[in-house]
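A short write-up of the structure that comes next.
One chain of protein is taken out of this complex; the other chains stay put.
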Amino acid sequence: MMSEFSYVGANITRVDVLEKVTGQAVYTGDIELAGMLHVKLLRSPYPHAKIHRIDSSKALKVPGVKAVLTGQDAPSRRWGTFLADRPLLAQEVVRFIGEPVAAVSATTIEAAEEAVDAINVEYEELPAIFDPELAMSKEPPVIVHPDLPKYHTKLTGFLRPRLEPDMPNVINHYKIRCGDIDQGFKEAELVVENRYTTSRIQHCYIEPPTVIALFDVNGTLTIWSKSQTAWRQRAAIIDIFGLSPSKVRFITPYVGGGFGGLTWVYEALTSLVAMQTPGRPVKLVLSREEAFIDAPARIPFVVYVRDGVKRDGTIVAREIKMILDAGAYSAYTGLIVKNASFGTVGTYRIPNFKLDSYGVYTNNPPNSSFRGLGSCQAEWAIESQMDEIAERLGMDPVEFRKKNMLHEGDRNVQGEIAHSVGAEECLDKAASLIRWDEKPEQEPGPWKKGKGIAVGNKYTIAGTDSCALVKVREDGAVNVFHTGSEIGQGCDTVFAQIAAEEMGLPMDMVKITRGDTDITPYDWGTASSRLTFYIGNAVRMACQDAKRQIAELASEKLGVPADELRVHANKIYQRGKPDAVLNVPELFRSGGYVGKGAEIVGRATFSCPVTPEDIETGQGERLVAYFSYGAHAVELAVNVETGEVKVLKFVGAFDMGRPINPKMCEQQMEGGMSMGIGSTLYEETVVENGIVINPNFVSYKIPTITEHPLIENVKFDSAPAPHREGPFGAKGLGEGVLIPSAPAIASAIYNAVGIRIRDLPITREKIIKALEEAIKSVDLLGGGSV
Amino acid sequence: MKQRLDFVVNGERVAVYVEPWRTLLEILRDELKLKGVKEGCSSGMCGACTVLIDGKPVKSCLVLAPQVEGKSILTIEGLIRDGQLHPLQQAFIEHFAVQCGYCTPGMILSAKALLDENPRPTEEEVREALRGNLCRCTGYVKIVEAILACSKKDWEG
Partner (left out) sequence: MRPFKYLRPSSLAEACQMLSEYGESAKLIAGGQSLLPLLKQRILAPEYIIDLKHLAELNYIVERGDEIAIGAIVTHRDVETSPLIRQWFPVLVEMERWLGHPQIKNWGTLGGNLAHADPGGDPAPPLIALDAKVKVISRRGERIIPLEQFFQDYFTTALGPDEILAEIQLPKPQRLSGAAYRKEAIRASDMPIASVAAMVKLDGEKIVQTRIVLGGVGPTPLRARQAEELLQGKEIEAINLSEVAILASEEAAPTDDLEGSAQYKRRIVRVLAREIISRALERAQIRFKEA
């Protein structure tokens, strides 16, 4: 296959893989520092209670204990991603079962545990609230954050907190209004209305949350953490403690899985503990149980969708209400309230559209960001609804979707003009891979087969920035500096490929330095599937800047105008001369520096513009960086006696603009399939009255290797629609790969056994219950017994 | 009260002094500084702590330290021979079987034990043997492909 590029688009071996297969890759927990202390936390046993008294006297006496802290030792400034609502340790009130109330640092884990067990807390229990729909009423029985209007908020350009004064537990409320919704429903010839829910699911990264903090004798705070947002966490810590920015350093080693989950209070909390023992680093590792409770989970959504369509399949009206259970502290919820809405916007062309999205406090353990940032939940509802409408209209679900899809140049319900829309091709490819037109072959016995399909979109956030530095070494090799997190998605490799392509250098002349805010430049965060686009562009621009500097140095050396010079493959070429006129290393002095300016460092900031949207209508010109698209198609079998679902074939196609590394794109698509299977069929953190009942890998089940189709029955393809602003046309992929999975599986289950489940996960028991009710209603209608 | 344990790790005799309530995982990581073996859940469910004891995969977080006496342990660090990557390591690289890498050491060791016992497994047998190693990143597709690719070559362990 002819490629216009040498490295971009090629299956380049990952630059991190050698370290990982040899066990040499360093994760946060592998770091050992002299004098390191262990941190353990005491957590609240009540979902809502006043703290009257904390007696740490016995804990302080345990040999090896260096510090015991409570909320009184924590700053009054709270932590939060967009809304500073969470104290580092509970102050006066606890708001969920599991909220950290005290922290201990000690020389051994056993001493820390013993000290935690020895702390005595006097609580006065308060009534608690767990149902978000009840909590969002105008007079809820419990107000979780009475001081909400006073909390400090980050007024970034694209997020405004909309604290609803008459709904005291609502964090914010996002609106989209397009057309005339009442008129739309008047024109409809069929109205379908349903309620959908998703469960609280967990990232289940295999590396547990781990933070090390050191406050040294110079007053410099250094943090090592498995983070996805080093710079912004650093900013939060600077803010909370009133530190000088020059004295806070945040380092992110290799991360053993992120999946959107790594924004939490723990870096700030561990820093607080570290400050008690200047010169002695402290390490906090959450147990898996703690991670299930208070490493925030995916927000459970309640989504009401009401659709009006014409008999010919045109959607004329769509009304959506989304209710997000933030749990006790909001973390990312405030952003997700708005950004989940993009999931309802990105795929379809709808003339009359109304959306209201609410973030609500409850006394459940906190929920926050997760791969998909709310789009999974929103599109679970939308795509399930599309499947049902198609069936009721007697239309093929693929054709029904295509009839209503946005195309290049269409205006979406928020007023943005669609660009780079590969949705239809993804859908067609997925349909082809699953042989959509062929009915599955049924066999005698309790297993009934079915096929299902769904499409999905994933926006990438606009209005953020990423920076990159590209340093040229004396042999002409380049060193790229960035602060993306390598969470497994392969960002280091992508940036190396982009740099190699831009500089014309082989991969082994590109080095990546990542994740140290003293050395690597700003990045908004490894989230929203944004790194390839944002940092990729920044790397490309920084390479171009480096080449400009090289040309200028060469120009001086050669006495030739810089604009006649071109830099490529470690050489400098002059217009009109076929051979290189200079080698890049010749610009350096012996010892490895340049005479003018010491170093050649290409620098760039890539910003994606954003326009503020209208608060009442959600209309705006540039609200997202772009949408990526994808489709899943599934063939499965349902056992009508046990409700078990076996996924037999899983296929899909995704539009990531341009695959920078096709094999790595496959990695993402295959991973999305796996998370899709688990999150659709059995993943659920069971929370009863605020207690997490199953905080472990035994009872919270993620798919093992045996719960997947055979490899011959898994096939992924790409249908890239290049984006004019992406590096080489590339967009993002990491989250979109999960989104169509739940509705595709649900659609296949309906195809197999004729029942629709609207509440995730689709467990065996829900299937059996629905089958039993279907049989009953057949009986009631005189249909005879089965 | 620390007690002395004598055993073999990656072909070398070692002696450590540890309290009996430590696990093999802690000995490997904290005493012997072999950081390739990982802690994922500490309750024997995720398999990130898998090492081979006398050639068989075991979850090192669930092995009480004193029971290690006299045993021969293989960790990921012990796979390289004469500076050459083990065929499984090579296969994991070539087949893109690694993403975040946290499950990788345990996964490779379980795969090695499988191929040592059954050099030509079917795909079903591969899945059955690796079911104690969780991965959240990959969907296991390329892990299976890498192991099957190894199984098609001459296997010397």
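A few comments on the model shown:
Note that the chains take the letters A and B in the order they are written out, and that residue 1 is the start of every chain.
Heads up, the rule we're going with is that a residue touches a chain if its C-beta (ideal position, glycine included) is under 8 Å from a C-beta of that chain, and two chains touch if they have at least 3 such contacts.
What you are looking at is a predicted structure, and each value in this text was computed from that prediction instead of being measured.
Only one of the listed residues, A:Ser6, A:Gln24, A:Gln544 or A:Asn694, touches the absent chain: A:Asn694. Of the listed residues B:Thr75, B:Gln89 or B:Ser110, the one in contact with the hidden chain in the full complex is B:Ser110.
Residues of chain B that touch the chain left out of view are 1, 3, 19-21, 23, 42-44, 47, 50, 53, 56-59, 61-64, 66-67, 69, 110, 113, 128-129, 131-132. By the touch rule set out above, chain A reaches the unshown chain at residues 110, 113, 117, 289, 641-642, 644, 682, 686, 693-694, 698-699, 701, 703-704, 706-707, 764-765, 768.
The rule is simple: only the chains that are shown with their structure count from here on.
Here the spacing of chain A and chain B, counted between their Cα centres, is 30 Å. By the touch criterion stated above, chain B contacts chain A in their complex at residues 29, 33-43, 45-46, 48, 75-77, 79-80, 85, 89, 92-94, 96, 98-105, 108, 123-124, 126-128, 130-145. By the touch rule above, chain A contacts chain B in their complex via residues 11, 13-14, 16-27, 29-30, 32, 203-208, 254-259, 285, 287-288, 487-490, 663-664, 666-667, 670-675, 696-698, 702, 704-706, 708, 710-711, 714.
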